[in-house]
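Note that this complex is displayed minus one protein chain, with the remaining chains in position.
A and B label the chains in the order they appear, each numbered from 1.
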Amino acid sequence: MLSSFLLVPLLFLIILNLPLKIMQKIAFWCAMLLVAGQAYLVLAHPAGFWDRTDDWANFFKLKLFADNLTYVLLLSIGIVVFTSLFVAWQTIEEPKRRMNFVSLMLIALIGMNGTVLLTDIFSLYVFLEVTAVASFILIAFQCDLKALEGAFKYIILSALATMLILAAIAALMLFSGDSSFASVSEAVKNNNGNVIIVSAIAVFLCGLFVKAGLVPFHAWLPDAHSAAPTAVSIFLSGVQIKALGAYTIIRLVTSVFGWTNSISNLLLLAGVVSIVIGAFGALAQHDFKRMLAYSSVSNMGYIILGFGCGSPIGIAGAIFHMFNHSVFKSLLFTNAAAVYNETHTTDMDQMGGLGAKMPISNATSLVGILSAAGVPPTAGFWSKLIIIMALWQGEHYVYVTVAILVAVLTLAYLLVIQRKVFFGILPEHLQNTKEAGIGIVLPAVILAAIIIGVGLFFPVMFNSFMIPIDNFLK
Amino acid sequence: MNNDMVLNSVLVVTLVIAAVYTVMTPRLIHSAIGLAIASAILAIIIFKLASSLAAVFELSVCAGLISAIFISTISLTGRITPEELTERQKEHFRKFGVLPVIVILVFVTLTIIHHINPNLLTLNLPAPPAENNVNIILWGSRFLDLFGQIVVLLAGAFGVVTFFREK
Partner (left out) sequence: MTGDMSQMFWMYSVGIFLLFIAGLYCVLATFNLIRAVIGIELMIKAVTLFIILAGYITGRTGLAQTFAITLIVIEVVIMVVAMGVIINVYKHNKTLDVRTIRNMKG
């Protein structure tokens, strides 16, 4: 019943917007139940759900498809949107705005679920736009000037990316009969080396690089992710750039465009440049959320670098790092939300010594930073290790050196965050801060538990994880 | 066939001139009207390319609705005095004056490339389709796109509620 991932959120959206008094009270809980249900369905994997014939999809002639890559993404989407809704329940006060937020988040959920489930390049464009429109409005949600500037920059660059993607789709339609993945990939295979097809693929990949926030098209990411309200930053950095950028690149290159040497080199180069520029950009920041945004650019670079190797181990590392980055980046942004909620600033130079006043945020932030830097026994260590191993096996020794050096740099700038915000001396005006509310602390604890759990149990899960990836490639 | 080619060339040249005018004119309202004219010319071209339904959409939505939205936004966001206008004109032509030159240069380069190598764009066309009626395709095999359009329109509605609220 794959179509229920699209139809049930729409149903919830319509019901929750009926003008009844009770809807305002239960809106957040219904939406959180829905996404928790999505995460549960992927984890428990009841055959009764996944193997049942899809009546709605046959009725509407939708062609949806899910394999292991889709499952990982559906799980990430469920976890991150749950966190984002929980933090928003705590931080957004006005009742009318709360209803708007839930509705927009449900629309973004429909968009992302659609992107990961479909098998048609034009429908891919449509659902990319659905998520993008929901994100524009969410970024500018509180209508303050910084958020409007970030949203506008994102609108312009996202529209540019859309133009490139559509131009590539039109060029590919000159050769293929239908716009589904199967017929486009056959057209690409039959017309190997044609000038139009090669340039169409290059332009398509450039458009997807903009959506994923890779260098040199990352200019919108620090502004949009740091100016957005904290609950929205969690959603953006946690899953939106991955479902829209990294997933589409992986799916299109493996299923539609086919591996060539030049595509592999392009991905490796884009990955390594993003890693370096993201890390150096993060070092120069004084703002908590901006530093985390640059770190997102750097980690997207790691994902694309792992994918660019082309070997099963590289792709497994990339997919695992997608999941890990969703979890630890959401955790770090949740801590930023906690700090912002209590101190009303994100400028790290004005903070210090909050660790004594906010012990839970301190502990979870430490777990998140260790995972982001790739320190054992957290989950981030395993995914970075797998990516570096894949690079070593592919004999890209220069890239291995760069990746390891930047990993050390990552640890450095992340420890700067921990030191400046939580350790050190508590300044005068922050004497009265207390721990953030339950809506922020509880998701942080859950995410930290996931990081430690996956990190500890990964050697046990390794076999059950690698075999599905192998099947995915065949 | 020669008349047809002449008509096509005239339409394309007019479209490019309208677009360049849209960019080059320093007054915003003239720019919005230039956009509407370019949409109208585009609708005629689309109609000539055997796509009548899309031409109607383009004409009514782009040349009509979008121009109306642009003009209302432009009038809502400020008026300028005549001194500011002349000042802005000079600055505008300084920045944008190079555009017609770029356009002509690119056009000349592409024409030269075409004369050197006329077979640069070789196409291997797919088989002709079984069904060519827009309604049947849209409601029959592309329902997922319709679903996406409905959700985008809902998102737009929520966006309007978020942005245009009374204090």
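Just so it is clear, a residue touches a chain if its C-beta (ideal position, glycine included) is under 8 Å from a C-beta of that chain, and two chains touch if they have at least 3 such contacts.
For clarity, every value in this text was computed on a predicted model and none was experimentally measured.
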Full-complex contact with the absent chain, from A:C30, A:A167 or A:L269: A:A167
Absent-chain contact - pick from A:A159, A:V195, A:L405 or A:L456: A:A159
Option touching the unshown chain, where A:L64, A:A88, A:V116 or A:A151 are the choices: A:A151
Sites on chain B contacted by the missing partner chain, in the whole complex: 1, 5, 8-9, 12-13, 15-16, 19-20, 22-23, 28, 31-32, 35, 38-39, 42, 45-46, 49-51, 53-54, 57-58, 61-62, 65-66, 69-70, 73-74, 76-78, 95-96, 99, 102-103, 106-107, 110-111, 114, 118, 121, 123, 125-126, 128-129, 131-134, 136-138, 142, 145, 148-149, 152-153, 155-156, 159-160, 162-164
Missing-chain contacts mapped onto chain A: 122, 126, 129, 132-133, 136-137, 140, 143, 145-146, 148-152, 155-156, 159-160, 163, 166-167, 169-171, 173-174, 177-179, 222-223, 226-227, 281
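In this text, only the chains that are shown with their structure count from here on.
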Distance from the mean Cα position of chain B to that of chain A, given in whole angstrom: 33
Contact footprint of chain B on chain A as seen in their complex: 6, 10, 13, 60-63, 97, 100, 103-104, 107, 110-111, 114, 118, 120, 122-123, 126-127, 129-130, 133-134, 136-137, 140-141, 143, 174-177, 187, 190-191, 194-196
Interface residues, chain B side, partner chain A - complex: 120-127, 129, 140-145, 147-149, 151-152, 154-156, 158-159, 161-163
